[in-house]
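I have placed the structure first, in the form of structure tokens, so that the comments after it can refer back to it.
With one protein chain withheld, the remaining protein chains of the complex are depicted in position.
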Amino acid sequence: MQTVTAGSWLDPLVHAGRRAFSFLERTGRAGLFLLRVLQSIPSVLLRPGLIMQQLFSVGVLTIVIVLVAGAFVGLVLGLQGYNVLVRFNAEASLGTFVGLTLVRELGPVVTALLFAGRAGSALTAELGLMKATEQFSGLEMMAVDPYKRVLAPRMLAGFISMPLLAGIFSAVGVLGGYFIGVGLLGVDAGAYWAQMQNSVDFYEDLMTGFWKSLAFGFAATWVALFEGYDAEPTAEGVGRATTRSVVSASLLVLGLNFVLTALLLETNP
Amino acid sequence: MSASPASDILIRVRGLTFRRGERVIFENIDLDFRRGRITAIMGPSGTGKTTLLKLISAQLIPEAGTIEVDGQNIHTLSQTDLFELRKRMGMLFQSGALLTDLTVFENVAYPLREHTQLSERMIRYLVLAKLQAVGLRGAAQLLPAELSGGMARRVALARAIALDPMMIMYDEPFSGQDPISMGVLIKLIHAMNDNLGLTSIIVSHDVKETSSIADHIYVISDGRIMDQGSPAELDRTASEWAQQFLKGLPDGPVRFHYPARDYAEDLFEN
Partner (left out) sequence: MEAWVGLFVAAGCVALFMLAMKVSNLSTISAGDGYEIIARFGNIGGLAVRSPVRASGVLVGRVSDISYDTRSFEAMVTMSIEKQFNQFPTDTTASIFTAGLLGEQYVSLTPGAEEEVMKQGDTIMFSDSAMVLERIIGKIVTDKLSE
């Protein structure tokens, strides 16, 4: 490869090229990393204790923020939906509005963003710290594969937790919308549920949301694990990796959401 | 050298070359580590002493040269064979590398639980014996965060000997320790070596402490072996560089001043 000397007018181009190369290189490493983690998953199934522990720190510790966020989002959907629908005398359709919005989009997406912020950042920080304190080298020297004992259980826990968390978020949101719409604004309770059931299709809407939440859980956990394992082993490096983990995971989730929505709409016209 | 070198020398390093980017860390060096002895690698900071331990344990792969551990070329082993061999190699990291979410007891029990099918009673018995050996049986229920640096290293040592390895590698065991924990560590390393028949490799830049227990010392700088011998031999070395390093002289072949322009010229510029 030809190197261009500094100070040339090509500098910005060279800089951009370098960034592109390092981005590609990192993406490649992240891919190989994912491959190794996935290969290690079968051996983890023999150690349910390890998965249990990670389900606690990834799932249980995220549940409170998901409950609170789900409730607030549901309340707001109830208010906004009512205000728009009442103009068309269609406030009976509030259930449709709340149910479809939550199940198809907000449930999976907002949960994934919260997941990246709470569980993802914690995973990155934990792994970064483990790296900074040579715990991965220590494990390797004890003839223990960190991919099998440390990374794979966390991956699996993220994968299991996300759909459950998204389900909890949507369910709480639907109840929040019910509370505002039926409890405070006087929408008929029967209409709320009936309209919802009428328009939320199990396969097209609920399962779409479910697949999305699985994919998001996978993506967010992958980013969190890679950023942590790849962190520079210093206090500063761990801090930077944590920030990057949340930012990249959130962007990845939003981008993936667009792609998945387009694909899933394509298959169910 | 003895008649049967294969059995006498546990680790044989030949023609080792390792680079990190443009920087040469090791250039074609040969090292021998004899069974049952304490061999020390000394040199200034940043000479890649820790890198050497990572090469010996196959966490890094050299550019050229071979490293044989107990007759096996460690860099050509399969992962299974490597892990088998590593169970017999202990390593003490500078930070201790204890698992932060496990207690001291569980940390020492970890390799036993991973690699043996021992009963809970047997594990308890072994762990307490190892902790007793490093004098921290009373700290069994503490978490690593509650330990001082010296205590963490002692726990790590107990963990390193949990599987009764044939050798232990110590990465800077004395750095950043107060005189008392330094004394404790020196005594422990010496006792481990004598009582358990271990082969020890110490990487350090603490001249006085290391000399007091090492049987053989390699002094390494700039990727080359500057000098070697027993502590007594090194004391009388002819190498000016080694003299400066071992005696800790501020000026010598290694200049006090970082290479720079002429002082006066620098001062009166414009």
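Observations
Note that the chains are named A and B in the order they appear, and that numbering of residues resets to 1 at the start of each chain.
We adopt the following convention: a residue touches a chain if its C-beta (ideal position, glycine included) is under 8 Å from a C-beta of that chain, and two chains touch if they have at least 3 such contacts.
Since we're looking at a predicted model, the values are computed, not measured.
The missing chain, though absent from the view, touches A when the full complex is examined.
Set against the missing chain, the residues A:52, A:68, A:86 or A:235 yield one that touches it, A:52. The chain that is not drawn here is touched, among residues A:37, A:94 or A:165, by A:165.
Of the candidate positions A:69, A:155, A:196 or A:256, contact with the unshown chain belongs to A:196. Within the entire complex, the positions of chain A that touch the omitted partner chain are 52-53, 55-56, 59-60, 63, 88, 90, 93, 99, 103, 161, 163-165, 167-168, 170-172, 174, 193, 196-202, 204-206, 210.
Throughout what follows, only the chains that are shown with their structure count from here on.
Taking each chain's centre as the mean of its C-alpha atoms, chain A lies 42 Å from chain B. Listed in rising order, the residues of chain A touching chain B in the complex are 129-130, 133-135, 137-145, 149. Chain B meets chain A in the complex at residues 54, 57, 59, 79, 82-84, 86-87, 89-91, 93-100, 110-111, 114-115, 156, 159.
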